[in-house]
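One chain of protein is taken out of this complex; the other chains stay put.
Each chain carries a letter (A, B and C) given by its place in the written order, and its residues are counted from 1.
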Amino acid sequence: MTDIQAQEAGIAAKRQEFYDRIGGQNLTPLWLSLAELVTPEPRSNCRPASWRFADIRAAMMEAGGLITAKEAERRVLVLENPGLRGQSKITTDLYAGVQLVLPGEVAPAHRHTQTALRFVLEGKGAYTAVDGERTLMNEGDFIITPPMTWHDHGNESDAPIFWLDGLDIPLVQFLDASFAEHLGQDEQPVTRPLGDSDARFGANLLPVDHRPRGGTSPVFNYPYERTREALERMRQAAEWDPCHGLKMRYSNPVTGGHAMNTIGTFVQLLPKGFSTAAYRATDATVFAPIEGRGRSIIGDDFVVEWGKRDIFVVPSWKSVRHEAAEDSVLFSFSDRPVQEALHLWREDRGNA
Amino acid sequence: MTDIQAQEAGIAAKRQEFYDRIGGQNLTPLWLSLAELVTPEPRSNCRPASWRFADIRAAMMEAGGLITAKEAERRVLVLENPGLRGQSKITTDLYAGVQLVLPGEVAPAHRHTQTALRFVLEGKGAYTAVDGERTLMNEGDFIITPPMTWHDHGNESDAPIFWLDGLDIPLVQFLDASFAEHLGQDEQPVTRPLGDSDARFGANLLPVDHRPRGGTSPVFNYPYERTREALERMRQAAEWDPCHGLKMRYSNPVTGGHAMNTIGTFVQLLPKGFSTAAYRATDATVFAPIEGRGRSIIGDDFVVEWGKRDIFVVPSWKSVRHEAAEDSVLFSFSDRPVQEALHLWREDRGNA
Amino acid sequence: MTDIQAQEAGIAAKRQEFYDRIGGQNLTPLWLSLAELVTPEPRSNCRPASWRFADIRAAMMEAGGLITAKEAERRVLVLENPGLRGQSKITTDLYAGVQLVLPGEVAPAHRHTQTALRFVLEGKGAYTAVDGERTLMNEGDFIITPPMTWHDHGNESDAPIFWLDGLDIPLVQFLDASFAEHLGQDEQPVTRPLGDSDARFGANLLPVDHRPRGGTSPVFNYPYERTREALERMRQAAEWDPCHGLKMRYSNPVTGGHAMNTIGTFVQLLPKGFSTAAYRATDATVFAPIEGRGRSIIGDDFVVEWGKRDIFVVPSWKSVRHEAAEDSVLFSFSDRPVQEALHLWREDRGNA
Partner (left out) sequence: MTDIQAQEAGIAAKRQEFYDRIGGQNLTPLWLSLAELVTPEPRSNCRPASWRFADIRAAMMEAGGLITAKEAERRVLVLENPGLRGQSKITTDLYAGVQLVLPGEVAPAHRHTQTALRFVLEGKGAYTAVDGERTLMNEGDFIITPPMTWHDHGNESDAPIFWLDGLDIPLVQFLDASFAEHLGQDEQPVTRPLGDSDARFGANLLPVDHRPRGGTSPVFNYPYERTREALERMRQAAEWDPCHGLKMRYSNPVTGGHAMNTIGTFVQLLPKGFSTAAYRATDATVFAPIEGRGRSIIGDDFVVEWGKRDIFVVPSWKSVRHEAAEDSVLFSFSDRPVQEALHLWREDRGNA
């Protein structure tokens, strides 16, 4: 050991003794951790991942034989990000799962501060009820459960229904702001006719004295039929974004903002043969194709071959490119509204 | 003349001499006019008034023989408020007229800062074009021409088309903010497919990177078919407002605000036999029933018996009561967005 | 008369007969007035004008001998635009006057929907009271009376006080939205300490649970001392706008918007020798220099030589250039917030 080495070792030892000592006072030196706390670019444990619907469906049907919707409260298989196992997260701040309700079953009424989206993957004619109003759930529909609204789901059709749940569970947990209650009965009373919210808020009209409340869209079902038809009409203009094809966000007609406060929801049309330019943004995004077939390349080398109802996730600041083998429609969701509200959202369109 | 009278006369004379003298300096005493400038309640020259569509139609058809749409630029008969004759106003700050385009005619392209609404009274299949996109005009449709957008109207159908024009002409004139241009050709080039704006903005979806601009709704046709169907669906909930029946405002889906910056537009359903409670507000309002039959009592004693396509006006702060003899739908417009933006709007719902 | 002339005369006669006939139905042809209703550029009756404070002061002092503040309710001489005589307007939609309160006088408490600004021209130590709180009025202070707040003015100093009043009287009249009341006693009770609003809202702090209401700034006195010091500090950065020198708008700290809903207020520093580039905007503006000396050229040839406390007005869309013979500070006000709220405001910075 040279003198210099000895000196350095002495300093290191003194510092370590200091760190140990102040640790007891709940103090710790920033300079040891600064570089990993404030990183030059996002450095996430979230990893690219994908799930085949066929696999999920098989597992769900098996789960259907192992537990009832009522016993489970919600019969859901959580899609856990492989980089975040054990945390019930698909990205760092969002949760995703696939829910199954069998014919004749009810998922009992409860409410919570967490916002939920439902994107129907398979089935039709089941219902979800929100604050006294039922809406029918059909394939491709995007349905909202606003914070602290009573909600229950039921299936009066004769086939199972499967949907993708997206919730801000990790975010609300992180902010220590969770409140929840059970109603104490399976189904809440129905007090409004079917389609009432859509008529009242979804037709580019608003009740004359309506005042916005809570930020979440009062339109709680965005039926796929209407969305798909709008995409088809827009297609005529042939205005394609190199990164997105034709991409729309679901909006709250009362404010023009995102349909939900904490989760952004999107739908995009990629015509057959379209390849998007590389794109990245800080909002990790969950994709669920509902029509078509294609593949996506995430980061340098993670390739997802996807078809209808499959699910995949693109982490923050990882580039993604999509290639559509057929006319394809992709639903997606992310925390973009949160990042926009906090002025943190950033995108990189490459040279597009 | 007593001494006191003499003294008073002396004071009055001195004051008058003073007033006359300072008048030359563009000075004038407030105390002589204060009471009429700042009134305890609105004291308007605007008067209740009504027009029968049959009369307007006859006059318009006669006008159709006296001048072409092209020569007139816009073949319109202005509905002048009887209390505001010679000013081209239906209320103190709004203009209304009825426009006729005969089969094969074109009203040539121009643009201006004034915002225009079109409410189609009779006819179908004519078009209006706004910034390169045409929309078809059918009875009951509410159509917007946003400020400074090129617009022309044409009638390729085989019947005359009549619509109600509402503009903020007096307001823009009052604010000294009028700009206008002629395109120099009858029809602007069509650059977007029919229905493009509606698909892009009217289906509770928005282009993912859209930023609101200018405040006016990018949805420029609110088709009556959709509006009427929404009213019918809402009707099931049987929630009737005592003053309004079932009243909606047309909204800008990009902001949730009024569809236009300066003119509020409304549609209300009054079921057969419904009588509204007395209501007054500071926004003088132009009504145009598009379905049904009934009567309205304005102030104490001005009674309008109205049917489909008739037009009547309720001045600021005059109470109005409606009685529907049949299921009726009333379109209406006023300056409510202006008054709301300036925090001046006030309503009085009586004991309702 | 040729055949053609005869034909034309026939058409003209027919048309005139038609116009006369439909006039009885409150109908009038648009095509005769369209060109003057919708003009290519603002075409206002408002004219450039100026008043010397010395003249106003002399007239006011004379008025002081002819009528008491109490008898007059407000002893004000209205500054009438020479193009709008008899209408109590300084621009098409704004009112201006100069008010005098003599030592010991009180202008009794009333309230109205009209918003008022006071810009103190001469004097110190008088007060204005707004909703239970008094504020002292000193030369150069900009003071607000929000809509429908009780207010009275008093002068407990030993010298007369003169201030410039700016109100939205013509605008509120035009919108038929005037409401007003007398309190029935000269002075309202004082319920809050001097300076309370300023402490509560004016120090870049807000009460933790404050919700904005009504749009008008709760800071109702912007003392000149503070404004002047801020201008002097900013001057160090030597960032001069070619059209404005150093121009600030008074702001509502609760919203960041204009201090008042209907009247924009501004203050600008023009250093000695500074000449501004030609500038025009659609908001006709009233200027009141409070320091310095200079001249302004309005339009092509209207020249105002101004000094401290003089007043002049620049109509909509007329260009103005200022030349400062000394370090000068100009207070100004206009309807810019109205035009901005309605998306009508437009400026032209020439080549600046």
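Worth pointing out:
In this section, a contact is a pair of C-beta atoms (placed from the backbone, for glycine too) under 8 Å apart; a residue touches a chain by one contact, two chains touch by 3 or more.
These numbers come from a predicted model, not from an experiment.
The chain not displayed here makes contact, within the full complex, with A, C.
One of A:Val172, A:Met248 or A:Val329 touches the chain omitted from the figure, and that residue is A:Val172. Of the options A:Ala9, A:Ala159 or A:Leu344, the residue whose C-beta touches the omitted chain is A:Leu344. Within the entire complex, the positions of subunit A that touch the omitted partner chain are 11, 14-15, 18, 22, 25-31, 33-34, 37-44, 46, 49, 51, 55-56, 59, 62-63, 66-67, 71-82, 85, 88, 91-93, 95, 97, 112-114, 147, 169, 171-181, 214-216, 261-262, 282, 284, 315-317, 335, 338-339, 341-346.
Taking the complete complex into account, residues 192-193, 195-196, 198-200, 202-208, 212, 217, 219, 222, 226-227, 229-231, 233-234, 236-237, 241, 244, 247-256, 259, 266-268 of subunit C touch the chain not shown.
Just so we're on the same page, only the chains that are shown with their structure count from here on.
A linear topology is adopted by the chain contact network, the touching chains following one after another without closure.
When chain pairs are compared by their number of contacting C-beta pairs, B-C comes first. The mean-CA centres of subunit B and subunit C are about 29 angstrom from one another, to the nearest whole unit. Chain centres here are Cα means. That of subunit A falls 44 Å from that of subunit B. In terms of their C-alpha centroids, the spacing between subunit A and subunit C amounts to 52 Å. Looking at subunit B, no residue sits in touch with two or more other chains.
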